[in-house]
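With one protein chain removed, the remaining protein chains of the complex are shown where they sit.
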Amino acid sequence: MEGLGYLGAGIGAGLAAIGAGLGIGNAAASAAEGTARQPEATSDIRTTMIIAAALIEGVALFGEVICVLLALK
Amino acid sequence: MEGLGYLGAGIGAGLAAIGAGLGIGNAAASAAEGTARQPEATSDIRTTMIIAAALIEGVALFGEVICVLLALK
Partner (left out) sequence: MEGLGYLGAGIGAGLAAIGAGLGIGNAAASAAEGTARQPEATSDIRTTMIIAAALIEGVALFGEVICVLLALK
């Protein structure tokens, strides 16, 4: 049953991408709406979004690296 | 049971595409609405959306590469 690790690598890589997509996408959606409502706050809103996106990206890439470990095992 | 790796590659590739699609789609939808509400903020909104889309794309492509590794194993 060693193929289970490969199955886990594929499913995990996809799930991590879903998490990053939904999370960063939601943050970006609200950032776009906020920018439209207060164009003069663009840089503040963008900085907030990038901080959050970087945190999400960190966990997601960590998860992808784990899946690489599993895939190359 | 070595076929499990191929199963994981297929499922993972699809899940990653779901994540990127929903995330970037949501960001783009709100960017379009924001641009419609404040046409003069178009470039700010577009820059915000591209930053977020690039981050989502990075994780999703990483996941797809893992699935390619599994598929070619």
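Assorted remarks:
Note that the chains take the letters A and B in the order they are written out, and that residue 1 is the start of every chain.
Criterion: a contact is a pair of C-beta atoms (placed from the backbone, for glycine too) under 8 Å apart; a residue touches a chain by one contact, two chains touch by 3 or more.
None of these values were measured; they are calculated from a predicted model.
Hidden from this view is one chain, which touches subunit A at 1-16, 18-27, 29-31, 33-35, 37-38, 40-41, 44-45, 47-49, 51-53, 55-56, 58-60, 62-64, 66-67, 69-70, 73.
By our rule, only the chains that are shown with their structure count from here on.
Centroids of subunit A and subunit B (each the mean of its C-alpha atoms) stand 9 Å apart.
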